[in-house]
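For reference, the structure is listed below as structure tokens.
With one protein chain withheld, the remaining protein chains of the complex are depicted in position.
Just so it is clear, A and B label the chains in written order, and each chain counts residues from 1 on its own.
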Amino acid sequence: MAGALSIQSVSKAYGDVRAVDRVSLEVAAGEFVTLLGPSGSGKTTTLQMVTGFIEPDEGRIFLDGHELTGVASYRRNIGMVFQNYALFPHMTVEQNIAFPLEARGFGRAESRQRITRALDMVGLTGFERRTPRQLSGGQQQRVALARAIVFQPPLLLMDEPLGALDKKLRDRLQLEIMELSRSLGVTVIYVTHDQEEALVMSNRIAVFHRGRIEQIGTPTDLYEKPRSVFVAGFIGESNMFMGELEFDGHAAAVRAGQWTIRVDARSAELASRSGRTVTLVVRPERLRVDPAAAVRPVEPGATKAATLPGRVREAIYLGPLRKYVVDLADGIRLISRVQTEMDGSQLSAGDEVQVSWDIDRGIVLPGSADAAELYGQADLAEAGENPSSTLG
Amino acid sequence: MTSLVREARPASSKRAHINSWALLAVPGIVMLVVFFGLPLGLMLARSLTDPSPVNYLIFTTSGIYVRVLLNTVLVSVACTVVCLVLGYPYAYAMHRAGPGLSLVLTVAIVLPFWSSALVRSYAWLVLLRETGVVNSLLLNAGLIATPFKVVRTETAVIIGMCHILLPFMVFPIYAAMRRIDPSLLPAAAGLGARPFRAMRKVFVPLSLPGVYAGCLIVFVVALGFYVVPALLGGPRSLMFSELIVSKVYEELEFGVGAAMAITLAATTLASLALVSRFAKIGDALDYGTP
Partner (left out) sequence: MIPVRLHPLLLAFAMAMATVLVAPTVIVVIMSFSAGRLLTFPPQGLSLHWYANFLAADTWTRAIATSTEVGIATAVVSAVTGTLMALGLVRGHMRAAQILHGLVLGPMVVPPVVLAIGLYFMFVRWHLVGTFTGMVAAHTALALPYVVVVTSSSLRNFDRTLELAANSLGAGPTRTFLRVTLPLILPSVAAGCLFAFIISWDELIVAYFLSTPMVRTLPVVMWSAAQDSTDPTLAAVATFLSVITVLLLLSSHAIRRKATGLWPAR
């Protein structure tokens, strides 16, 4: 059971719209890869092409060297878990799980063994006689999972399987799915729009945007080194400054509105290859917020990118974290996250503050981002008036 | 998730799969064409060729045909009105009733829908004839001196017809009522509308599609009634279908009979086409099945 998947430059268009645009992806056997992106980004369509529900207009798909393109879905030997579970309502749990085994001609004795083992693996021993109606959402999803792995496919596809469950259950099932896939050694392609889920579960994440893959990498890669504004904005929260890059070959700075902010030269150099307009991204946990009056002692070696005056708009207590929303003079809104334990200053709304961060914590990315486009959220319409904004 | 289903078709042989499902409909289509389409076609042909289109001129030659056709239309209209007046409140009661009452009301309206017109007409006959139940009870109670003569009059026909037609009015209206957003009436109340006003301005207008559908169906079905008028009616209350039957079965004038039948069918279809611009009939038919 290997499970190496090769998606080679597949495309799918509906009329004028390119739902999937020359997507390529190599997945090693046993890897857990997530296709992450907002709705309409092409991730589900790509998955459907791997299952065989849709045929690509161009490109080919291979599994362990065998071509899948053009092969009917019922001959591909791939397991799939759906968002709405798709359990056969007129069959018991046992019959549901037996279904793929019957289709493959397994004998009764062996089937029974496999079914018992599959149920054990998902923690539903003894549930054979129940019907889907008698199961909770989480249990139904586990049965769907058991059904998809019982015939030991090399590849397992999951289409937003946890979307319909509540948070606690989702968190628990995420871990269970991860452990299960690891113990089985099965390759998993997981589709979700929830970036947190992707970060938790995946070996690698492919971020989809408008039918293309913007970046593929490990969760750390994507979070620490996003290569585009979209990825920076989609994964985790970001503070963004959009402006012009000033680079004299030595030191670099970004002029965003009335602020001039120093940036890391190397990062700037890379970004500058696509033009002068850039976006500076600073993660909220890198942003320091200090009371305006206090002056921090200069630490040896650390250099500040900027010190910007502002006012705390909101101080939000989140348990282990505190989140500060700070407005700068020109209306730019920033977010800072501090661990509660480390939060010496404990600011409140209305406090005058100064915001700073270290130069090497800022990431310079080419181009600017249309705030609305990144999230399509109405409340960002006002942010759109400002050249820089906070996205999270 | 919907996109998954929308796009999904078996990968291989997309074209072939579309066609092979469609092929399944062929036996049914053949059945309907041969045993529905063909008879109508043949009848149309006969009406024009046995001996000639002059068959249709009967409407001008003898007054009885026009009179009966008009009478049929009038009776159908009367039934529609009666059914609407009785059916709307009944549908509303069904809509607002608790589970027990709702069940009773539903059963009471579904049973007549499915029992044969013959059985019900016979039942009314037994009830309404001079030696019938109603008369006996009234006589015994001393409320009347001589028995009522209701059978063989138009009244009996209308009673019998409405009895059978009422479900056709109630179902579409009920279906339409159920589709009304339940939060609208409380919202109207919250905005200051008294119950009657809220009903008049919010609920009733929204239930109108059901009313149109119901009236249309009742009218159309009433036009074609045979059993009830034949059993409960008399010579003065002749309905068009009775005339057709006697023309064909008794007088053996097939050409004229065919012409009359085509005329009736045409009248029915025309009414349907005309009014169906305002109403959705499909839902009504769908709901009628228990």
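FYI, a residue touches a chain if its C-beta (ideal position, glycine included) is under 8 Å from a C-beta of that chain, and two chains touch if they have at least 3 such contacts.
Note that the structure is predicted; figures quoted are calculated from it, not measured.
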Touch with the omitted chain, as defined above, among B:Leu48, B:Leu84 or B:Ala123: B:Ala123
Selected residue (touches chain absent from view) among A:Gly3, A:Gly79, A:Gly211 or A:Gly236: A:Gly79
Sole residue of B:Leu48, B:Leu138 or B:Val245 that reaches the chain not shown, by the stated touch rule: B:Val245
Which of A:Ala28, A:Ala103 or A:Ala292 contacts the chain that the document leaves out: A:Ala103
Interface with the unshown chain - residue positions in chain B: 1, 4-5, 8, 10, 17-19, 21-29, 31-40, 42-43, 46, 86, 89-90, 92-99, 101-102, 104-105, 108-112, 114-120, 122-127, 129, 131, 133, 136-137, 163, 166, 180, 182, 185, 220, 223-224, 226-227, 231, 241, 244-245, 248-249, 254, 257-258, 261-262, 264-265, 268-269, 272, 285-286, 289-290
Residues of chain A (touch criterion as defined above) contacting the omitted chain: 51-53, 72-80, 82, 84-90, 99-100, 103-104, 132-133, 147-148, 151
